[in-house]
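One protein chain omitted, others in place.
Labels for the chains are A and B, by order of writing; each one numbers its residues from 1.
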Amino acid sequence: MKVIKIEKSQWSQGLDNLRDAFRLFGPVIEKGFYDYRELAAGQAPDLSFQNTRLSPKSLVFPQSETMLNYSLDPADPERNIMKEAPKDYAPRAVIGLRPCDAKAMVLVKMNFDTEEYQDPYWLNLYNATTFVGLACDAPCGTCFCTSAGCGPYHEEGLDVLLTDRDDHYLAKALTDKGAQLLEKAGWTQAADADTIIEKAKQAAEAKVTSKIETDGLRAADTMALYNAGFWDDVAFACINCGTCTFSCPTCWCFDIQDEAYRTKGVRMRNWDSCMFPIFTVHTTGHNPRDTKTQRVRQRFMHKLKYFVDKYDQGIMCVGCGRCVRQCPVNIDIRKVSALMNALSVQARCAV
Amino acid sequence: MKNLLEHMGMEPDRLHFSWISSAESTKFVAVVNQITAKVKALGPNQRFVKKAAKVA
Partner (left out) sequence: MSTYTDKIRETAQRLLKECKVEMVIGFRKGSQPMMNEPCVVRSPEEVDQLIWDSNCGINLANYLTNRKEKIGIVAKGCDSRNIVTHIVENKIAREQLVIIGVPCLGMIDKRKIAAAADGEILSVTEADGQVMVKTAQATQTFAKSDVLQGNCSVCTHRNPVIHDEMIAEPVPEQTDVDPYADVAEIDAMTPEQRHAFFEELLAPCIRCYACRNACPLCYCPTCFVDESKPQWVGKGQDPADVRTFHFLRAYHCAGRCTDCGACQRACPVGINMRLLTKKLNKDCLELYGWEAGLSTETRPALDDYQPNDPENFIH
């Protein structure tokens, strides 16, 4: 696809041109931390960030989201009928998504968009959104994207990939959606910059020095991993909070709740976390994952083994490093994956 | 509890505790009258109140 050169002097004008057709979202800094927010008129995304504190998954998968509305008013002829909640699915664009977070959208889509079932809430928002990525030239020390099936210039899940070249951006249109966005913005100056981008990509990839070891996981015996001796030690420090799962761009679990006030009710869904003890409690009171070790094992087994086996598309992790940075007790997925991987290699060698 | 609620912005006259013996009927009436007057003066409570779930 073609590459467009955007002079930084044309940047905010272009964004303004987009506002007629799109609601714009982008990283902004609040109280010292970056997060994705809707951009107000005239507000530009702050692209000087390394990465945001929370992932942008909430842009298509809000932490708390209305699904259905209903009335409980005895005088209402339509009482007790669940109705689709009105939503704004007008076109949106996220400006400045990191490639890891875009790849995460692709992984999450495997769950929300299957042949059998399509999740309308997630898909409607996803389809309404144009993803404009920003390549990473200064990855964090905790980034391990290059060994997690991703990379600082990874294109999967993006419609446009921006590369920051000091006084201008190079914008690579990756889909028709992306090409249309560039056109609407009025950014049309074609550039022959494939080699420049390729070079920058290699330089950025070389900066990602942290790795996750996963090569043996696919072939490993599931039960050998499940019964491994290290889980108690891995889980000891865990306090079973939801920090890792809530900050993770690929965690998709949710819980459905009804809330009614007087004559009006709402059915909503909220993020849930496999780290919480009540995540698996049955109505009988029985909890099949009653201990901390079981829950910690579930999180890592899901990301690094069950998902790998089910989809054969690599691990359910893009290497953004948020869980590593934010875990209050420093449980590190790279260490756990190395343990699992070493065990799988041993198991294979034994056969 | 009253102190912490007020610390978080609840009006001091909103929540009342007292101790009244079952034999102190006149005190009971007096205290209830006092409380209703104070709460009415404040108007309907807007804090720690949820009228409908605020969701995206």
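List of remarks:
Heads up, the rule we're going with is that a contact is a pair of C-beta atoms (placed from the backbone, for glycine too) under 8 Å apart; a residue touches a chain by one contact, two chains touch by 3 or more.
Values in this document were obtained by computation on a predicted structure and should not be read as measured data.
Only one of A:K5, A:R19, A:R53 or A:R165 touches the absent chain when the whole complex is considered: A:R53.
Panel shows subunit B; residues 1-12, 16-20, 27, 30-31, 34, 47-50, 53-56 of it touch the chain omitted from the view.
By the touch definition given at the top, subunit A reaches the unshown chain through residues 30-33, 50, 53-54, 63-64, 140-142, 233, 236-237, 239-243, 246-247, 255, 257, 259, 268, 270, 273, 276-278, 324-326, 328-332, 334-335.
The rule we apply is simple: only the chains that are shown with their structure count from here on.
Look at where the CA atoms of subunit A average out and do the same for subunit B: the two points lie 45 Å apart. Put simply, subunit B touches subunit A in their complex at residues 50-53, 55-56. Taken together, the subunit A residues at the contact with subunit B in this complex read 62-66, 259, 261, 264, 266, 268.
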